[in-house]
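Everything on this sheet refers to the single structure shown next.
Complex shown without one protein chain; remaining protein chains in place.
Chains: A and B, in written order; residue numbering restarts at 1 for each.
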Amino acid sequence: MDKIPDNRAWWLVLPVFLLVAFSALVPLMTVVNYSVQDIFGPGQAYYVGTEWFKEVLTDQRLQDSLIRQFAFSGAVLLIQIPLGIGVALMMPKSGIKGSLCLILVAIPLLIPWNVVGTIWQIFARGDIGLFGWAVNQAGIDYNYTGDTVDAWLTVLLMDVWHWTPLVALLCYSGLRAIPEAFYQAAEIDRASKWAVFRYIQLPRLKSVLIIAVLLRFMDSFMIYIEPFVLTGGGPGSSTTFLSQTLTTMAIGQFDLGRAAAFSLIYFLIVLLISWLFFTAITHADKEK
Amino acid sequence: MAEIQLKSLAHSYSANPSGPGDYAIRQLDHVWHKGGAYALLGPSGCGKSTMLNIISGLVQPSEGEVLFDGKRVNELSPRDRNIAQVFQFPVVYDSMTVFENLAFPLKNNKVPAAKIKTRVQEIAEVLEIEDKLHKKAKNLTADEKQKVSMGRGLVREDVSAILFDEPLTVIDPQLKWKLRRKLKQIHEQFDITMVYVTHDQLEASTFADRIAVMFDGQVVQFGTPTELFEAPNHTFVGYFIGSPGMNILEVERCQGGVRFDSTELRLEPWQSEILGGMKSDNLKIGIRPEFIEISPVMSDDTYAAEVRDVEDLGTYKIVTVKLGEQQMKVRQSEEFDAGIGSQVNLLFPGQWLMLYVDEFLVQEQQ
């Protein structure tokens, strides 16, 4: 649809602009301000230029948590996207069964994040949690509060449990939008189940999959509350991801300058990678 | 290639049909012979698409059997029936090129690559889309898409039959005629059983050797275009085929024939004889506008009528006349020049006067 050029449309976007500017620009300016100063107390601030940025970029602790973060987000995407597609393919197409599935699958998405943490904190415990108990009964030594690998896997499992439904629901609505005629034509053309998936369903899921990948990347990259409640970032710092490192720095240690510089770098990384994903996916499409 | 037989078929889309109104197809027996080119003609909603989908296996009939070469195929999926079908609206796989679209059914049948290439080329040439083969299907126009859709139906050589469900709906009229010729050509060339669904009688008669007319969930007549025109088996066929349709008048019995208002029509002796043996009072008389004659002189066989309207259609005229209280249409040549309001003498030739009892034609016993 061709849009009409009309600058008066600004009046319609003005409320959004003002609201978001108030909630985003003012704080962002504060962050930028902090990032170039060293603050000792009220009224005692010194301009330090890019010093904080240099310090942050060479900080071993931050680099470690960045690597952990990438490993986590990567694992999240690799598991949740295929699993979500699979679940969407299995969900009944319509009727009361379809509605019921939809609602049940959506439940984890509607639970406050700290409660998600709490649920898994309980569920995965060896003494009072069904999951931890069952794994131990199966002869596997499992203790997420003590073992690094167990903790990491538990956080991942929790995230898969929590967020795969989002991918599944996005794909489900994408699948519902495919007209029945395509399936009929494919049946007539004697397409195998695989060919139907590969040539009919998957291409038509592309736009929702872009959304799913972007959302899952962004949100997993910003994860904070759930692992904080579940493991507190431990054992050691094995499940301390970027947001937690930042929060500890800013509020725990009140290390404002460094936290601010770190914040900006963090934000830029998310923006950059989201942009890369987006252009890579849309570009690959244009090339054909 | 196969002979397709439908045995006491009935279908309802509701799970618990409560009456005949719930049925899309009612008690239908029909045979499509091997290698024929057939049209399935009828108004929208008469059940023709349902019948097509039952043949291809997309829809499971509620009752009755579908037989391919005498073997029951009800339980087989479209895949196993090995049948091709072209839908009313184009279905192309937009992520593929035109070539890949046409090759898709062959690839699924594990046809060797070299064979696929020649076959796709062949079909693309017939449909005149060989220059678009490497274009993405997404970027085609609506009629190009429909050609691709048709191409996918035509590309397989070993199919039992090809079914067309009003395939030319989205195509513009000029191309329509051309594509219809193409289909006919393809039929002659490859000798495949083809069933072509349409609501357009012209389309049906240019494509098919024999036409099945469907009405209200039943096949009411199956015959050549001439048979449908000259001896419509059912009042609906009379009304639906021809332009304008047959004049159909409700009548009642009288001495020596039938009567409407004060007009008495004489029947052929065999017609009277059969009518005498029937109880129904649902009687109708039908005569095509083409077969009514206008006589210059009044005689015992003519009926006086008044001209109400004359429509000049270029090469002929359609005259609306009033006989008693009934209106009829008569087709006349360009020379006809009686004015509106004048009297004419109508002549109904006996062999063209059809008698319908309970909507069906009364036919002479051989």
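Worth pointing out:
Definition applied: a contact is a pair of C-beta atoms (placed from the backbone, for glycine too) under 8 Å apart; a residue touches a chain by one contact, two chains touch by 3 or more.
What we mean here is this: contacts and distances are computed from a predicted model.
When the unshown chain is looked up in UniProt, the name that turns up among "Dihydroorotase", "Carbohydrate ABC transporter permease", "Acyl-CoA dehydrogenase family protein" or "Imidazole glycerol phosphate synthase subunit HisF" is "Carbohydrate ABC transporter permease". Every visible chain touched by the undisplayed chain in the complete complex is listed here: A.
Screening A:L57, A:A71, A:V115 or A:V149 against the full complex identifies A:V115 as the residue touching the chain left out. If you put the missing chain back, the residues of chain A touching it would be 1, 3-10, 12-13, 15-17, 19-20, 22-24, 26-28, 30-31, 86-87, 89-92, 98-99, 101-115, 118-120, 122-123, 127-131, 133, 161, 165, 169-170, 172-174, 176-177, 193, 204, 207-208, 211, 218, 221-222, 224-225, 242-244, 246-247, 250-251, 256, 259, 263-264, 266-267, 270-271, 274.
Going forward, only the chains that are shown with their structure count from here on.
Centre to centre, using the average C-alpha position, chain A and chain B are separated by 59 Å. Of all residues in chain B, only 56-58, 77-79, 82-85, 87, 89, 91, 93-96, 104-105, 108-109, 136, 149, 152-153 touch chain A in the complex they form.
Only residues 179, 181-182, 184-185, 187-192, 195, 199-200, 203, 288 of chain A touch chain B when the two sit together in their complex.
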